[in-house]
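Following: one structure in C-alpha cells, then a few remarks.
The complex appears here minus one protein chain, its other protein chains still in place.
Labels A, B and C are assigned to the chains in the order they are written; within every chain, residues are numbered from 1.
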Amino acid sequence: MEKNRLEAFSDGVLAIIITIMVLELKPPHGIQLNALRPLVPVLLSYVLSFIYIGIYWNNHHHLLHTVKQVSGNILWANLHLLFWLSLFPFTTAWIGENHVAPTPTALYGFVLLMAAIAYYILQQAIISKQGRGSLLASAIGSDWKGKLSPVLYLAAIPLSFVNPWIGSSIYVLVALLWFVPDRRIERALEKRQHTAD
Amino acid sequence: MEKNRLEAFSDGVLAIIITIMVLELKPPHGIQLNALRPLVPVLLSYVLSFIYIGIYWNNHHHLLHTVKQVSGNILWANLHLLFWLSLFPFTTAWIGENHVAPTPTALYGFVLLMAAIAYYILQQAIISKQGRGSLLASAIGSDWKGKLSPVLYLAAIPLSFVNPWIGSSIYVLVALLWFVPDRRIERALEKRQHTAD
Amino acid sequence: MEKNRLEAFSDGVLAIIITIMVLELKPPHGIQLNALRPLVPVLLSYVLSFIYIGIYWNNHHHLLHTVKQVSGNILWANLHLLFWLSLFPFTTAWIGENHVAPTPTALYGFVLLMAAIAYYILQQAIISKQGRGSLLASAIGSDWKGKLSPVLYLAAIPLSFVNPWIGSSIYVLVALLWFVPDRRIERALEKRQHTAD
Partner (left out) sequence: MEKNRLEAFSDGVLAIIITIMVLELKPPHGIQLNALRPLVPVLLSYVLSFIYIGIYWNNHHHLLHTVKQVSGNILWANLHLLFWLSLFPFTTAWIGENHVAPTPTALYGFVLLMAAIAYYILQQAIISKQGRGSLLASAIGSDWKGKLSPVLYLAAIPLSFVNPWIGSSIYVLVALLWFVPDRRIERALEKRQHTAD
C-alpha cells in the first residue's frame, strides 16, 4: 500500500510536468501558417522533453516494480528525482524561446545530468534496502546506459558553448539510447519466476 | 498492476489537459454582460475540445479494458497518443482567440487527425500483443467509426480554407458520431463471458 | 474496476480545479501588508469556491459509493458535471477581480445552478441504472437540499443585480447548508447492512 501511494504521487507529478510544458506553446497573434514558424523550436524542445519525461516515467515504473517496501530513504530519493524533473518545464521553455542558444542549452544538460544522478541515487536506495541478492541489482547488471548517460550530459555542457547544436544532438542521442524500455528488469523478474517454479 | 499505472498516468494527463484548457477563458476586464461576448468562440472551442477529450477518455477506458499485460510497444503507443492530445489546449486556444479563422481551424483538424492515427496505432499494438483471437480485434469488428473519422478530418483540413465553418462543422459531426460510447467492447466482453459459462 | 477509473479521473479533475483557482491569487508588486488589500475579495471568492468544490467532491464520493456498475449515461452525466465545475476558476476569477460586481456575481450563480442541475442529472442516471429498490433513491429520500439549492441560486441571479452582496450571501448560505456531509447515504448503507445480517 505504501508503495501504491508513492507511485500515485509520482505519476501525478510526472503527469503534471509533462502537461504543463505545453503551456509554453502560446497561440501566436497572427492567423497565417507562418505565424507558427517562431514556435517550431519551442515545439521541438517540448517534444524532446516529453520523450525524456516519458522515458523517466517508463523506467521509474520498472524500478518500482522490484520494490516491496518503501523506506524513508527511498521516499526522499524519489522526491529528489521529482525535484529535478520539475525543472524540465523551465529549462525547456528557456531553450525553446531562445532558439537553442548556448547557455540555455548547457543548463538543459545540467538539469538532465542532475536528474540522472538523482535516478542513480534512487536506484542505490532501493538496492541497499533490498540488501544482498537484490532483485534490482541483478536486474540492472552493469547498467551501461545509466553510466554512459551522465558522461554524455557532462560532455554536452561545455560543447553547448562551442555550438549549441552539438549539445542538443547529444541530448537527442541519449534519448534514443533510452527510448527502448529497459527490459532487463522484466527479464530478471521472469527469470526469478522460473527459478521459483 | 502494470496496467493500473498506465491507466493512472493516462487519467492524470487527460484530467490535466481537460482542465488547463479552461485557463484560456480569461476573465474579461469589463463587468457588463457584453464583456463576455468576445469569449463566446473561446467557450465554444473549449466545449468542443472538452467533449473530444471526454470521448478519448471514454474510449481509452474501454480499450484498456481488454488489456491484460502491457508491453513496451503499448506504453510508447499510449504516450504517443497522449502527446497529440496534449496539443489540444494549444489548438483550442488558437481557434478560439481568432474566432474560427482558416489556418487555426485547419491546424485543429490536423491535431485531431494525428490523435486519431495515434489511437489506431495503440489499438494495433494491443491487438498484436493479444495475438490470434484477440478480444479487442473481435470487439472493434469493422471499426467503421475509427476508419471514417480520419477521412473526415482529412477532408476538413482543405475545406477550412474554403470556409472555416465547414471545417468546424465536420469536427462537431465527428464528435457526435463518437458521442455514444463504444458498446462493441462491452458486448464482446459479455459474449465471451457467456461462452465461458 | 470501471468505477475506479471514473473516480480516479473525477478526483484528478476536481483536484486540478481546486488548485488552479489559486493561480488567480497573483503576488502583488508592493511588499507592504496593504499591498495585499486588493487581494482580499480574490481570496474570499477563492475560499468560497474551494468550499464548493470540497462539497462537490464529498457528495460525489458518497454518490459513487452506491454505484456498482457504470453505464454510458453515467459516464457522460459525470463529464457534464465536471464541465460545469471546470468553469468555477473562471467565474471565481471574474467575481474576485471586480470586487463582487453585479454581472460577475450573477454569472457565478448561473454556473452554480448549472452544476446543481448536472449533479441532479447524474443522480438520476445512477438511480435509473439501479432500477427499482435503488439504494441511492432510498438514501437521498426527499432530497430537500438538492431541491432547495437550485431555487436559491435561481433567486440569487436577479437579486445580484439589485445588490451583488445579496447574491453572494445566498451562495454562502447554500454552502453552509451543504457543509455538513450528506450522511443519508452512509445511513442507508448501514441500514441495508443491518438488514442483510
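Observations
Operating definition for what follows: contacts are C-beta pairs under 8 Å (C-beta built on N, C-alpha and C of every residue); 3 or more make two chains touch, one makes a residue touch a chain.
Keep in mind it's a predicted model, so treat the numbers as computed, not measured.
Looking at A:20, A:44, A:117 or A:172, the residue that reaches the missing chain in the full complex is A:20.
Annotation: of A:93, A:140, A:156 or A:174, A:93 touches the absent chain (contact as defined above). For subunit A, the residues touching the chain absent from view are 1-2, 5, 8-9, 12-13, 15-17, 20, 23, 72, 75-76, 79, 82-83, 86-87, 89-90, 93-94, 97-98, 101-104, 107. Interface residues of subunit C with the unshown chain, by the touch rule above, are 7-8, 11-12, 14-16, 18-20, 22-23, 25-28, 31-33, 35-36, 47, 50, 54, 57-58, 61, 65, 179-181, 183.
One rule holds in what follows: only the chains that are shown with their structure count from here on.
With centres computed as the average of Cα coordinates, no chain lies farther from subunit C than A. Between subunit A and subunit C the centroid-to-centroid distance comes to 38 Å (mean Cα coordinates, whole Å).
Once the centre of each chain is set as its mean CA position, subunit B and subunit C turn out to be 27 Å apart.
Of all residues in subunit B, those that touch two or more other chains are 8, 12, 15-16, 20, 23.
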